[in-house]
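A single protein chain has been removed from this complex, and every other one stays in its place.
Here the chain labels run A and B in written order, and each chain numbers its own residues starting at 1.
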Amino acid sequence: MELLNLNIPSWSDLAYWRPEAILCGTFLAALLGDLIGRGRRPAISFVISVFGLITAGAYSVAAVLHGGAAHTIMGDLIIVDGMAAFFRLLFILAGLATVLFSWTAEEIMGRKRENKAEFFYLTVLMTAAMMVMAEARDLLMLFLSMEAVGLVSYVMAGYMRTSLRSTEASLKYVIFGAVSSGIMLYGLSLLYGMTGAMTFDGIRAGLLAGEVNGLSLLITVILILAGMSYKIAAVPFHFWCPDVYEGAPTPVAAIFSVGPKAAGFALMIRFFYTTLAAGADPSASAPLIELINWPLLMAVIAAVTMTYGNLVALRQLNVKRMLAYSSISHVGYLLMGFVLLTDAGLAAILFYLAVYTLMNLGAFFVVVALNNHIKSEELDDYAGIGFRAPWLGTMMVIFLASLTGVPPFAGFAGKFYVFTAVMDRQWFWLAILAALNSVVGLYYYFRVVKAMFLTRPAEGADTTPLKIHWLQYTVLAVLAVPTLVLGFWFGPLKVLADQAIGLLSTGM
Amino acid sequence: MEITLSHYLLLAGAVFTTGMVGFVIRRNAIVMLMCVELMLSSTNIVFAAFSRFHGNADGHVFVLMNFAVAAAEAAIGLAILVEIFRRRRTVNVDDFKTLME
Partner (left out) sequence: MTAADLIFYALAALTLVPALWVVGSPNIVHAGFNLLLTLLGVAGLFAWLGADFLAVAQLMVYIGGVLVLVLFTVMMTRVPQAREADSGAKRAILPGLFALGVLVVLLLVATGTHWGAPALTDAQPTTAEIGANFMTSYIFPFEYVSLVLLAALIGAAILIREPRGTEEDDEAGAAVETAEEEVQS
């Protein structure tokens, strides 16, 4: 047994992996804190989680400021580069915002006879697992990180057990999640067979060296796409999404709608970009993409996903369910950036994801804040609520306008970049379809605004002003201000996204 | 005829399809999870076969990780199943209409 050629990770690798290591430690500490408090003192876990997330965030920001080259660590299975740094910040923002906001959410904290601390440490673990998803550069880590996020999601979806809806949604989620990961795994095994390699670079080299059968590669890619589509909820693997969002507590739905989706996109970008597209040698990539007609495949998925999400969202009377379908349509917009696997398209995805995280989390959090008082997410119950909580209403208008993509909100800038990336390569029908879809979106988003501000509440309904916790206002403001500012001052974020993708292509 | 790599792939493909069809036609959640186990097993056969024919152990490592993940997934899935059975006295997914409109 020769051990000389094996790549042995060293402890110094951890220096590049501090945020993730801190979050794993935070998870264990918060778990222990919960046990010490005998399950009756969620504050211990809450404080540990917030502290850990902030520390990890500080290290992530420091890593971005130091800039620097990509590092492959942990025996070449993990890569920490510009894109990983970008997604780290995104996930920590989402995790921290969710943990802070949930502290005042009745759906989590108001339940008697149940442990409340679990939510906090599971969120921390999920954040760490999502970060690993954005860093995987090997089939094994790809699979393990997706499963880690999946398993934590299944538990969080079934977390509020007093509701039958929640349990059923999580059963559906876990069963279909298991089957989709099984399908993906079959694709991964075929890919391993074709190339004899596990790392993305090795797979790319193997595909370029060997004589690749177009049909086999297409089938393999479709099988793998199936598993990833489930994570990001693209049609036809979207069906779990509305049920799970509606069944799960709203703070859980909030992080589901941004975290795992962004992580899924990160994984897709790294996987397909390194194996099929540019990589080190851009001239060699075209045959692989053309062999399987990748642009048409992605364009069709994107078009169907956005149209389906929007059309079904039109009919929804439950705000949470409406937001679920709207998140499906946003996945469609995001997939447009994938059609050509160009740097511009992928950078546009990153930009859009950052903006989407802000506005979608914001919209869900407003639903949480309202649920605290009116115990409902039905559109009818939102009648006149804008006058009872004017600031909350205003912020909801900001988030919804941004989700629609109206200038001067951040959502407009995000859509602008995605659209131009597609039009640069003459995919006009896709851009036109997306524009039409945005108009449809205007209708159902505005319906919520109309209910909140233009509809009179029913006779005899409660019209006292709502008391919103200061922590909720703070978190919402932190999300709303960038949603506004990024609409006209988007330069820095765009530079960050371009850099992240640029490093990917010149990269290793 | 000598047994080649293709034989193993054909067998794995057949098991995979069986599991997938079972997943589609069966309505009992436990049987659906069993069908997923069939699909995972077929993948394990593919990995082991490729590992043998490529002559490296990467595939074996993957299969072992797959064991661990499959066990974790089964534990979570069955926990949710038992929980739902406590409430509904059924594990037939067609009965789960609460979410459907």
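Note that in this section a contact is a pair of C-beta atoms (placed from the backbone, for glycine too) under 8 Å apart; a residue touches a chain by one contact, two chains touch by 3 or more.
Small disclaimer: the values here were computed from a predicted structure and weren't measured.
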Touching the missing chain are A, B
Could you tell which one of A:R40, A:R315 or A:K375 touches the chain left off the display? A:R40
Touching the absent chain when the full complex is considered, from A:L190, A:A205 or A:A421: A:L190
Where subunit B meets the chain that is not shown, the residues are 1-3, 5-11, 13-22, 24-28, 30-31, 33-35, 37-38, 41, 44-45, 48-55, 57-58, 60-61, 63-65, 67-76, 78-83, 85, 89-92, 94
List the residues of subunit A that touch the chain left out of this view. 1, 3, 6-9, 24, 31, 39-40, 74-78, 112-115, 118, 122, 125, 132, 140-141, 144-145, 147-148, 151-152, 154-155, 158-159, 161-162, 170, 190, 193-194, 196, 206, 210-211, 213, 215-216, 219-220
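Criterion: only the chains that are shown with their structure count from here on.
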Centroid from C-alpha atoms only, then distance subunit A to subunit B, rounded to Å. What do you get? 26
In the complex with subunit A, residue positions of subunit B that touch it: 9, 16, 19-20, 23, 29, 32-33, 35-36, 39-40, 42-43, 46-47, 49-50, 54, 56, 58-59, 61-62, 65-66, 69, 72-73, 76-77, 80-81, 83-84, 87-88, 93, 96, 98-99
Taking the complex as given, what residues does subunit A use to touch subunit B? 139-140, 143-144, 147, 150-151, 154-155, 158, 161, 164-165, 167-172, 174-175, 178-179, 181-183, 185-186, 188-190, 192-193, 196-198, 243, 246-247
